[in-house]
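Since the structure comes first, as structure tokens, the remarks are kept for the end.
Note that one protein chain of the assembly has been removed; the remaining protein chains are unaltered in position.
Just so it is clear, A and B label the chains in written order, and each chain counts residues from 1 on its own.
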Amino acid sequence: MKRTVPLMIVMVGGILMIIQYFIPHQYSLIVFDNYLEWAPIVGAFALILGVGSLTRLHSHKIRRRAKNWQYSWAVLIPLFGMPFFALIMPESLGGGTDVHGVHDFLFMHVQVPIQATMFSLLAFYIASAAFRAFRAKSALATVLLLAAVVVMLGQVPIGAIFGRWLPETGLWILRYPNLAAKRAIMLGVGFGMLATNLKIIFGVERNWLGGAGK
Amino acid sequence: MYDTIGIWVGALFTLAIYSFLYKENPVYRLAEHLVVGISMGYIIVLIYNTVILPKLLEPIFGGNHWLLIIPGLLGLLYITRFIPSIAWLSRYPIAFVMGTGMGIGFPLTMKAYVLRQLEAAVIPLYSSGMPWHEVLGNIVMIFGTLAALIYFFFSKPHKGLFFGTGSKIGIWVIMLGFGATFGFTVMGRISLLIGRIQYLMGDWLHIIE
Partner (left out) sequence: MGAVNIWEKMLNLDRRWIFLGIGIISIVFFLVGFGMPVTTTKEVENIFDFVNELGPDDAIFIGFDFAPGTQAENMPMAVAVLRHAFHNNIPVFMTAIVPLGQGMAVSALNYVTDPAIDGHYERVLFEDWADYREAGITNREDIIAAWERDGNVLPEGALGWVFEGRDYALLGYLPLFHLVILGMTNSIETQFPVDYHGNPIGEMPMLKEHKSLRDVDLAVTNAASGACTYWITYAREKIGLPIAFGVTGVMATDYYPYIQSGQIIGQMGGLRGAAEYEVLLQENGITATTDKAFRGMDVQSAEHIFIILLIVIGNIAYFAGGFHKKTRLKGRG
């Protein structure tokens, strides 16, 4: 029940879906359509795992007065405040999901700027890394560096100042050697995914079972 | 008024996060935690409004779609993950979603990632009227792909004409590809900064358009 049944569900479900692709019979299509209606419902409940783990982690931190525990309130208050305002609070008191509510404000004017700014910090770090670590130490590293510089210049309008050859060379690198390298990686990833799919379907790969009971 | 306050709050948080570039500080830490809480809170509302209510509760209580109780109950088993004695029950919804997902994905992944790519790699090197740089490009593309594949093939030692030379050419092609990726990565990161400067100087201070 604890391990065999889930493994059987995976195997039967996986094989049925592969068969369904090759033999799209009327009955199998009906089952398939129902499945596609059901799957996002089941998938939606996975949210419980995220919310549960986050709540447990931060409530423990607060209870134990762990280092920086005060900040855990900054996680828990919006975590439950957002649904409270969006789903329970009447619109007249800032509830609902439409513009001018607390939910919209927190998302559009707190979440969006914070997240966008955090990602933009990478612009500073990549400049610093380029200065400190991007070295033409060997022939291969020099090729990498030159390709990067040509593409960087070719992708911006100022690159055209050096002549049309620069952006065109940049595009040539992208369209041919870059494509060759990425296609080889893609084929590798593709075969890897197929192998993993089969390993999971046939129960060879079982890590997903986790440690929740033997 | 709502928008003005919103933009001021957003701008202050933006500056607070940039203060991290000078030194790690409590305002940055606060923002870091807020992002986690708000995004998860947003997702709770979203899942309720787009799945739980219209695809589960309303059909069950408003019509005769009682069969939907099955995915509902299956989904609820995720909760058992937090009750150690019956945590194994949470494997059932995972097994349902994963097994079927793997099965569905298998033939389509085969097509998208493997068959179409192999097909596209088999093209004529030259056709009439084709400029020299495209011909050269096609040669690089076809033999470059093969060489890069040889480089990633570790079951044979990289020695001899085919595996040795092939893998050597392969690594050069891969380096060109990685160089292009680095160039684009720089572009992408700078673009993210541009977005924030536009926000600060445009939406907030109205200095630029």
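The rule is short, and it goes like this: a contact is a pair of C-beta atoms (placed from the backbone, for glycine too) under 8 Å apart; a residue touches a chain by one contact, two chains touch by 3 or more.
Everything quoted here is computed from the prediction, not taken from an experiment.
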| item | value |
| --- | --- |
| Residue of A:Met118, A:Val143, A:Leu194 or A:Leu209 in touch with the missing chain, whole complex considered | A:Met118 |
| Footprint left on subunit A by the chain that the document does not show | 33, 36-37, 39-40, 43-44, 46-47, 99, 107-108, 111-113, 115-116, 118-120, 123-124, 126-128, 130-132, 134-137, 145, 149, 152-153, 155-160, 167, 171, 174-175, 178-179, 182-183, 185-186 |
| Touching residues (missing chain, whole complex) on subunit B | 18, 21-22, 39, 42-43, 46-47, 49-51, 54-55, 59, 97, 101, 104-105, 108-109, 111-113, 116-117, 119-120, 141, 177, 180-181, 184-198, 201, 207-209 |
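FYI, only the chains that are shown with their structure count from here on.
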| item | value |
| --- | --- |
| Residues of subunit B defined as touching subunit A within the complex | 2, 5-7, 9-11, 13-14, 17-18, 20-21, 29-45, 47-49, 51-52, 55-56, 67-68, 70-72, 74-79, 81-82, 84, 86-88, 90-110, 112-114, 117-118, 120-121, 133, 136-138, 140-145, 147-149, 151-152, 170-187, 189-190, 192-193, 195-196, 199 |
| Residue ranges of subunit A in contact with subunit B within the complex | 1-3, 5-7, 9-18, 20-22, 34-35, 37-52, 54, 56, 68, 71-72, 74-83, 86-87, 97, 99-100, 103, 105-126, 130, 134, 140-141, 143-152, 155-156, 170, 172-191, 193-194, 197-198, 200-201, 208-210, 212-213 |
